[in-house]
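A protein chain is absent from this complex, but the other protein chains hold their places.
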Amino acid sequence: MATDADRDVDGIDEDAVSWSDPLPAVLLVGAVLVAGAYATSVLDTAAAHLVAGRRLRLGELVLGPWREAALLAHMRRSTTERPDVQTWALAPALLAGMAAVAVATVPLAPGVAVADVADGIVLFGAAMALVMVGVYLHGWSSNSVFPLVGGYRFVALALSYEMPLALVLIAAALPAESLSVGAIVESQQGLWNVVRQPLGLPLFLVAGMGLASWGPLGMSDGTDLAGGTSAESSGGARLVWALARRFVLVAVAVTGAAVFLGGWHGPVLAGGLWMALKTLVLLAVLVGVGHRVARIRLERFVVVAWAVLIPLALIDVFVSGALVL
Amino acid sequence: MSRPELAGVAMWILGGSSVVAAWRVFRTDSMVRAAYWLLASFVAVGMVMVLLQARFLGLVLVLMMAGEMTIMAAFMVMFMMNPAGLNPMSMVHQHTTAKVAGVVAFAGLAFVGVAADFPDRPVDAASEPTAELGEELLGDSMLIFETAGVTLLATMIGAIAIAGKRGRFGNAQEGSAPPPVDPDAPAGPDARPSPMHGGHGGMHH
Amino acid sequence: MSVGPFGTALVVVLATGIAVLATRWLPRADGPPPTAPERIPFLGGGVPEVHAWSRFHIRYYAMALLFLAFDMEMVFMYPWAVVFAAEGAIALMEMLMFITILLLGILYAWREGALSWAS
Amino acid sequence: MELQLLLVVSAALFGIGVYGALSQQTFVMIMMGIELMLNGAMLAAVALWAMSGAGAPKGQLLTVIVMTVMAVEAALGFALVIGIFRTRQADMTEMLEQLKG
Partner (left out) sequence: MGLLTSAASRAEVPVFPVVGAGGREAAEALWLLPGVRMVDTPRAAAVLVVIGRLTRALLQPVLLVHDQMPGPRATLWWPVDGRPADDGTDGDEGLLAALPDVVTTTAGDAAGLRAVFADLLAGRRPWGPPALADIESPRWRGVGPYGHGGEGMMGGVPYGRPFAEMAQDPDGLMLDQLPLQIGPLFPALPPGLVLHLGLQGDVIRGVTLGDNPYRSWPGDPPVGPLDSVPFLDARTSPTTVAALEVARARHHLRWLARTLRLHGLDARGRRIAALAGGLSATDRPAVEALARRLGRDRGLAGATAGVGVADQATLEPLGIELAGGPVARAAGVAIDARTDDPAYAGLDFEPVVHHGGDARARLRQRVAEAAQALALAERAGDAVRSPGPPVEGPRGPLAPGRTMPSSSLIHLLPTLLDGQEWGDAVTTVASLDLDLEEAAVDQSATAWPQTPTGTSTASTRTP
């Protein structure tokens, strides 16, 4: 049936350490996610201290996330009366897995492409659709009122931001003539997409913030729901859920950096370093907005998303399409 | 183990898991689990499609079905009693006929699948399926592409008209007002003759 | 042993998922199993009288139906994006027509109040 | 050999879908049965496209159209479920048997 010549269809030559081999791939993606989550926590603490005008001690800033994680890991894992135990455990795993696959599709440096598939942004869209499933399951599983309300809020939010998120990536794929994230990065050789398609990055960041339920779009785990979907999770479950949400935020930042800020293109520094810098910049923007803008009312955001964001994303698609001709 | 054998084994596993997931859909008590077993079956089928070089279709199937199954779960939880399966949930009727019909359908199709010898023309691996689909959509089947658009528009309008509570012609429960006899009388919800018969009717008595 | 990009993506997903699931069995100071009161869901001091799992009224069902129909627009747009540069202006016109048809649906939904949540 | 396997799997999915659609009483579960049938059909379409259709683009188009049908069916199905539940408080087929005059 299939031709038995072991030809590597996608043309990735077998260099010494091929990042698309399973083991190095897992280690690389794991490292990127954990480092990103750590950077998010550090940026979050720094932004909080800055906005609150509190003195920032370096030791506490650097070690803070590790200590909090150690505390949560040390605490006992309590439960509710009749939860759905399997889906409660599955939800953070699903979120972390989808964030991992999103990071895997992005070429992190010139030669380093873990899983640069030909339909990269479609894989990103599928992963982000499953993130909605993960957060809804996390809210549903604990059989408690406030997590349930948090879970349903997130479904409404997810159904609203999914369209602009995908359309903006399609707009970036037009000049690249391919859906692969690597090709999109290649197409930004001289001119970054953030310049060519000014509407792209802001819309992507708004949708990304909704995806990670962060800052003004932090609907699923809001303070008005006593922690929302994570109101009943404690100890290890709480730690893993916080990590998974930060992984999703890192996935959004990495994809944003690759698709809109030229990926690893950059004048002086090495490709990988540019990628890290751009990701950190986007993470700082996402975290900073989280501390400046109040949580939006969901009913208003749904109307704005459908009536304003989707038309804007379509305009972005057609304008960049016209420019490509 | 070279790539094609690995793909073959993977196809066995994914095919089997999609059938098991589909079987679990009607066996679980919890509605949310039923919806997500169906999603698992779709994801397995999507991965099989990816193995068959139809990469774009597999991924898009997963993208579509994730949203659809969550909405399905939300609707099931909204309408059905005992949504989380705390009590045993078995709301079935005409069970034996259903089983027989299922087995007959399976046997018939499986027989055709195995017995018929389909021509062996594998898709060549170096082709770009997504690009070909794009050319197809914009070239020969452009008409199908646009009619699909119109169908989706009709679906949107139809779904919202049926599901909505307050339509332009009066609320859903109060039944739509039949057109008045003399044409110049004001139509619409305020032109309500005596309680009429038929129509939605249900909520009036 | 390269399994191609999709194989690697699948391995990455499974590895991350299993790693997250495995944290359940990390060594930690585990106290006695939670007692009945410790398992009561948190309502700010009140005790719930019924299960939280109930017929949850999603007030945005009209928007969910709109999403189901509008989601298909993305499926048609991905292949269009791939061949757009090769096809030229005709592709732009066709997709513009397709999109305006679908935007009519959103306009209708907005006017009918489907986007604002049922009371 | 793999084509036969895939066609048997899609037949199995279709069979379970038929069983589900006929045996379940609640509307939404019947719709899940229909979705399973469409899922089986789509798998068969892609298998034949890949194995014996030489990757003809029309095969992919058929699959995309089946996906559109699934979306349309789901959207209108849920709309009908809401409409019926609002006017009749019925979420099971039994409740709709007698047409009230």
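To keep things simple, chains are lettered A, B, C and D as they appear, and every chain counts its residues starting from 1.
In this section, a residue touches a chain if its C-beta (ideal position, glycine included) is under 8 Å from a C-beta of that chain, and two chains touch if they have at least 3 such contacts.
Just so we're clear, the structure is a prediction, and the values are computed from it rather than from any experiment.
Trainee: What chains on display are touched by the one that is not shown?
Mentor: Across the whole assembly, the hidden chain touches A, B, C, D.
Trainee: Taking the entire complex into account, which one of A:Ala35, A:Ala48, A:Ala109 or A:Val285 touches the absent chain?
Mentor: That would be A:Ala48, which touches the missing chain.
Trainee: Return the single residue from A:Ala35, A:Leu61 or A:Ile296 that touches the missing chain.
Mentor: Considering all chains, including the one not shown, the answer is A:Ile296.
Trainee: Which candidate, A:Ala31, A:Leu71, A:Val85 or A:Leu191, sits in contact with the chain we can't see?
Mentor: From the options A:Ala31, A:Leu71, A:Val85 or A:Leu191, the contact with the absent chain belongs to A:Leu71.
Trainee: What subunit C residues would touch the chain not displayed?
Mentor: Residue positions of subunit C that touch the missing chain: 27-29, 31, 34-38, 40, 42-52, 54-59, 117-119.
Trainee: Touching residues of subunit A against the unshown chain: what are they?
Mentor: 47-54, 63-64, 66-68, 70-71, 73-78, 81-82, 145, 149, 152-153, 215-216, 218, 222-227, 230-235, 238, 290-300
Trainee: Going by the touch rule given at the top, which residues of subunit B touch the chain that is not shown?
Mentor: Residues of subunit B in touch with the missing chain: 78, 81-82, 86-91, 165, 171-173.
Here is the rule we use: only the chains that are shown with their structure count from here on.
Trainee: Rounded to a whole Å, what is the gap between the Cα centroids of subunit C and subunit D?
Mentor: That gives a centre separation of 21 Å.
Trainee: Which integer distance in Å separates the CA centroid of subunit B from that of subunit C?
Mentor: It comes to 16 Å between the two C-alpha centres.
Trainee: Can you compute the centre-to-centre distance for subunit A and subunit D, using the mean CA position of each chain? Integer Å is fine.
Mentor: Whole-Å distance between the two chain centres: 33.
Trainee: Tell me, which residues of subunit B touch at least two other chains?
Mentor: Expected reply: 3, 55-56, 60, 63-64, 67-68, 71, 74-75, 79-80, 84, 86, 120, 122, 128, 130, 133, 135, 137, 148, 152, 155-156, 159-160, 163, 165.
Trainee: Listing for subunit D: what residues touch at least two other chains?
Mentor: Counting only residues that touch two or more other chains, subunit D contributes 2, 51, 64, 67-68, 71-72, 74-75, 78-79, 82.
Trainee: Can you tell me which positions in subunit D touch subunit C when the two form their complex?
Mentor: Going by the criterion above, the answer is residues 64, 67-68, 71-72, 74-75, 78-79, 82.
Trainee: Contact residues on subunit D for subunit B in the complex?
Mentor: 2-20, 22-29, 31-33, 35-36, 39, 42-44, 46-55, 57-58, 60-61, 63-65, 67-68, 70-72, 74-76, 78-83, 85-88, 91-94, 100-101
Trainee: Which bits of subunit C are touching subunit B when the two form their complex?
Mentor: Listed in rising order, the residues of subunit C that touch subunit B are 3-4, 6-7, 10, 51, 53-58, 61-62, 64-76, 78-84, 86-87, 90-91, 94, 97-98, 101-102, 104-106, 108-109, 112-114, 118.
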